[in-house]
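Please find one structure pasted underneath; my questions will follow.
A single protein chain has been omitted; all remaining protein chains appear in their positions.
Right after this comes chain A.
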């Protein structure tokens, strides 16, 4: 949620709660590092070769794929799509999720960049999707030129929609549009994730959580009434 809707930013609220709870220093998690101990390794191993005692040393994330820095996430792979491909995807993102009176369009919150991040990931599923997306972009531009003599990004709204009508659902798309429909379905899935995981998308559907509160209120009375659950 946007920070201006509450007096406390989330992080400050967290800090406040954490400090008031810990009136006493947190045991066993003190900042002091355990003393570094040099060991003589040439002795017979009859005693434990203990190296860091009392408390384990405070190692943090190692920055590997199985142990990334959770507090400071980074995308560790290179992006694969080029500017021209991204421009086509941005235009398609906005056909799938356009701006309306409630929220902005998908491309304005960077949905096409998320698609790039997704298809560039080094995992087998993502690599397969990279082929689908790249091939789909070529097909979409080709189809635009065949029908309207121009690239997809230069088509007007009704021209874009006319193509999308033919590929909007794999189950009833004509055989010649099946590949386009599979491409469209994949983009729709990725755009949905991209858009609804932003503050703008969350606000659009009325997600109002992720804010600290003293007690959990449960279902509000108007909701219970609509469900016929009033006690």
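FYI, a residue touches a chain if its C-beta (ideal position, glycine included) is under 8 Å from a C-beta of that chain, and two chains touch if they have at least 3 such contacts; residues count from 1.
Criterion: contacts and distances are computed from a predicted model.
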The chain not rendered here carries, per UniProt and among "GMC family oxidoreductase", "Tryptophan synthase alpha chain", "Sugar ABC transporter permease" or "Alkyl hydroperoxide reductase", the name "GMC family oxidoreductase"
Taking the full complex into account, find the residue in A:68, A:135 or A:151 that is in contact with the omitted chain.
-> A:68
What residue numbers in chain A mark contact with the hidden partner chain?
-> 10-11, 13-14, 17-18, 20-24, 26-29, 35, 37-40, 43, 45-62, 64-68, 70-71, 73-76, 95-98, 100, 102-103, 114, 117-118, 121, 123, 161, 164, 168-169, 171-172, 184-185, 188-189, 192-194, 196-199, 201-202, 204-220, 222-224, 226-227, 229
